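Missing here is one protein chain; the remaining ones are kept as they sit in the complex.
A and B are the chain letters, set down in written order, and residue numbers restart from 1 in every chain.
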Amino acid sequence: MTVDAILFFIVAAGAVASAVLMITGQNPVKSVLFLIVNFFCLAVLYLILHAQFIAIIQILVYAGAIMVLFLFVIMLLNLGTEEKHVDALNMKRSVAVILSCIVLFLILIAIGLPAAGTGGLPASALVNGTVETIGRDLFRQYLLPFEITSLLLLGAMVGVIVLAKKHFE
Amino acid sequence: MDLLTPHLLSIGPLLTLVAVALLVLLLESIITKSEPVSFWTSVAGLLVSIGIAVPGIAVHGSAFGGMLRTGGSANYFSIIFFICALLTIVFSRDYLKKRDSVFGEFYLLILFATVGMVLMAAAADLIIVFLGIELMSICLYVLAGFIRGSVLSNESSLKYFLLGAFATGFLLYGIALLYGSTGSTSITFLTEHFETYASSRLFLAGIGLLIVGLAFKIGAVPFHMWVPDVYQGAPTPVSGFMATGAKAAAFSIIIGLFAQRFVHGVQIGTLLAILAAASMILGNVVAIAQTNVKRMLAYSSIAHAGYMLTGLAAGNAYGRDGILFYLLAYAFMNLGAFGLISFMEQEGEKHLTFDDYAGLGTTKPFLAVLMSVFMFSLAGIPPFAGFFGKYYIFVGAVQADMTWLAIVGVLMSVVSVFYYLRLVMVMYFQDTLIGQTASYSASSAAFVVLAALILLGLGVFPSSLLAIITTLY
Partner (left out) sequence: MELLIPVIKISVVLGVLLGVVAYTVLVERRVAAAIQNRVGPNRVGWNGLLQPLADVIKLVMKEDIVPKQANRFIHDLAPMISMAIALITFAVIPFGDSITLFGQAIKLQIASVNIGILYILAMTSLGVYGITLSGWSSNSKYSLLGGLRSSAQMLSYELAMGLSVIGVVMIAGSLELDKIVQTQHGWMWNILLQPVGFVTFVVASFAETNRHPFDLPEAEPELVGGYHTEYSGLKFGLFFLAEYTNMVTSSAVITTLFLGGWQIPYIGLAGLPAFWVSILQVLAFCVKVYLLVLFFIIIRWTIPRFRYDQLMNLGWKVMLPLSVLNLLVTGLVILYL
């Protein structure tokens, strides 16, 4: 096993463990912390794939901004430990677990069987994910989606303000 | 700059609409009493956009390195969306006054949602599809909850948002799997190489998840749970907008993806046929039991998603053209019906049951006649446009050896006649209730009349529209 492979398995195990701890945790703040750990593990995985830009953006945007907002809201609402409403959820939860397992199983089968026509990674994805290559793609081939994203954010912003504004004049 | 110019010219309608939306945004922030200005700017902007889109139908092309299709079907759908947005904006002004929520942001959000729809129709790449869907959906979530003082409206918005976000997850996962198995997100590439990848399970899983996401947006069974509650709680014109514009937008993607070659993969044709049959049966049967007019129309919209899916399952040009015809006709008849309901509705979500329409034929004959026209058209009774839409779709199904589906469709149409005509019957053959009022402005009335006339025109001369539709793809 190469160093990369060893690192991958360690970090991947960390990612899975933190994800499980996140959804099983009772305390919302701890869940947020585990999610941040999870994001860090993902960032390292991106680094192993030579996608430095995505890795750092993962930390900058998700761990650094979005999760801070999560934490802010949790603190503002002063959420305590989640009350257990087991009776209503138990049945649904077991069904959900079974269904999730089936989906996981199917996906594993799908990945495990290399069927005809599976293309593999395109050449562009194999080039290292530096800022330069991503920037070039973003402003040439993906110029339009990039611009539309700004429109999307603008629309979302207007929507949020409409919903949250206290008094209209 | 010079490189961009031809691209920018070819997406004229989209650009015009974006410019209008940004203009309204600016006006909203600069002017103090901005609502009338925003209203007229939006209306004028939409009319101009329609004017720009019409001549473009004859031209076929692509822009931005294969990210967008231009002209042809993209423009046809754009026109449908513009019409939906126009009618919605006109109707909603009276309605919002009643609900004490007249704010210019409403028009802005409608315009943004329309931009998203246009992108969906023009998309030649799944990334654009995703961005368009998100732009449209986020605006619709907010529009559904626009009446902030109303519990039902809030519930509608929240339900739509939670389930919609979930459905978007499916869609995105599907796109990721498609990219993983083919290395491309281009719709052109996917449709051309469908047979090559059809044996790849990863690819099929991606297609399946994509269908789940889109079926949610069109409200097909079994992804229809949100439709009645959301349509009932949302501001009435917005419900109409969701039922027509949003549905047409989702269909534009499904047609772009599946109508060309995909259906030859047998599984998908069958899958769509099952979705179609389930939607038609459930929508029509449950609609019978409704007492609330908005809920009745919600279930009817599920049924209509089923009719249109029938045309898609058929997988031939007949079926496809039938859907295109039907989507335009549906925009007029459904928005017309929702518009009339919004005229009748009174404060606090009142006057929405069938009983409230009793005797409308004698007290308000004008509204009653129009409502009857829309109900007849929705039921698919000639000479209104709704009939021909269904006709083409069912013929398509028969030609594709899916006679059973056509039979289900026809039977269910007969069922639907029951509840559509019940409203007509209540209006003309029951005694008047006291306190029946309707409030509407002259412009709204004019647009309703126009919608009814167009329905009649399309019903009498369907071939003129059909001649255009056959050149779209």
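What we mean here is this: contacts are C-beta pairs under 8 Å (C-beta built on N, C-alpha and C of every residue); 3 or more make two chains touch, one makes a residue touch a chain.
All figures in this text were calculated on a predicted structure; none of them were measured in a lab.
*Asks:* Of the chains that are displayed, which are in contact with the missing one across the whole complex?
*Replies:* A
*Asks:* One chain isn't shown here. Among A:Leu7, A:Leu21 or A:Ile57, which residue touches it?
*Replies:* If we include the chain that is not displayed, A:Ile57 is the one touching it.
*Asks:* Looking at A:Val68, A:Leu99 or A:Val160, which makes contact with the chain not pictured?
*Replies:* For the chain that is not drawn, the touching residue is A:Val68.
*Asks:* For chain A, which positions touch the chain that isn't shown here?
*Replies:* Those residues of chain A that touch the unshown chain are 27, 29-30, 33, 36, 52-53, 56-57, 59-60, 63-65, 68-69, 71-72, 75-76, 130-131.
Rule of thumb we're sticking to: only the chains that are shown with their structure count from here on.
*Asks:* In whole angstrom, what separates the CA-based centres of chain A and chain B?
*Replies:* Averaging C-alpha atoms per chain gives centres 32 Å apart.
*Asks:* With touch defined as at the start, can you tell me which chain A residues reach chain B in the complex?
*Replies:* My answer: residues 106-107, 109-111, 113, 115-122, 125, 140-145, 148-149, 151-152, 154-156, 158-163, 168-169.
*Asks:* Okay, in this complex, where on chain B does chain A touch?
*Replies:* 18, 25, 32, 64-65, 67-68, 103, 105, 108-109, 112-113, 115-116, 119, 125, 127-128, 131-132, 134-135, 138-139, 141-142, 145-146, 148, 157, 181-184, 193, 196-203, 205
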